[in-house]
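All protein chains of the complex are present and in place, except for one that has been dropped.
On to chain A.
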């Protein structure tokens, strides 16, 4: 883009002075002060200025360049995205044929828990690390009443908040006069289905190792969420005086057997507590690591998903999904971004061509026709 340095015109004479004004308000006279502004570049608005000149000649190449940059980026993204393997399976059990149909109207406290198994086949093998997500639809985690229903200082291990949770947690603040830990609607409605994945080969089921650590943000797990502090590391003792959320089958200190994944720093819990932006969302559930370089993480073939169906979604018309996906340098599967880049780049390029034609056709004709005047 062509640029041009130009110092602005010197302000010549005196600035348009204000009139005599009102004079001293009470006729006191007073010392005569000059109202003339200082003759500095700033006050006289004479700062040197850089003036970008937008002409067809400078803008049109810019259009082409933008087009030329965007299109390859878009193609790159698109190809990368296409190489990402993703498999999604709905296990809500709305259809009567679905194995999980029997669990559709499950409630929180049904014992024994309803379980179902869904078999599926992966057409292509998943080469790199696989991320396992659960997805919910029509679940308004972004509802205002829901979003604010939490107490971050309780989750941060503050002992006074533990026993006296914030008012925002209502109506999930106390139960039977005991403070709920963790309080609030978000915690109360934590996703509690258990998903297990098996590779089925010749009717033998091999369990696939699902790693449950490393799914939450590092800062959340280590800074934002903390178990209450006190004597010793016995969580049961530390949560003394609190009660479990109404819908939970077990208290927070029994979420996991490992101490560094238990209590408030349980990663499933942390992931759930990060409220989703839209009513259809997915949350990271487990990681499947690639074991050796020779074998793909998940080879093509038959698999079965064992579900402990605890989480009722039918009452609000929700859906539950399980998603398996690999990731690349740019994140998960995202064909849209690539297409968008390609589209914008093409439009730029196209407009560049059109404007060039207009510019040449009309700009030249006008100059030649009218200059004689």
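Just a few scattered comments:
By definition in this document, contacts are C-beta pairs under 8 Å (C-beta built on N, C-alpha and C of every residue); 3 or more make two chains touch, one makes a residue touch a chain; residues count from 1.
The criterion applied here is as follows: contacts and distances are computed from a predicted model.
Between the listed names "DNA polymerase delta subunit 3", "RecA family profile 1 domain-containing protein", "Phospholipid-transporting ATPase" or "Gamma-secretase subunit PEN-2", the UniProt record for the complex's undisplayed chain reads "Phospholipid-transporting ATPase". For the options A:85, A:244, A:320 or A:333, the residue in contact with the chain missing from this view is A:333. Shown as candidates are A:89, A:147 or A:210; the residue that touches the absent chain is A:147.
Annotation: of A:168, A:196 or A:256, A:168 touches the absent chain (contact as defined above). By the touch definition given at the top, chain A reaches the unshown chain through residues 4, 8-9, 11-14, 16-29, 42, 45, 47-56, 59-60, 63, 66, 73, 77, 133, 135, 139-153, 156, 166, 168, 170-172, 185, 188-189, 217, 219-220, 223-224, 274-284, 312, 315-317, 329-337, 340-341, 344, 351, 355, 358-359, 362-363, 366-367, 370-371, 373.
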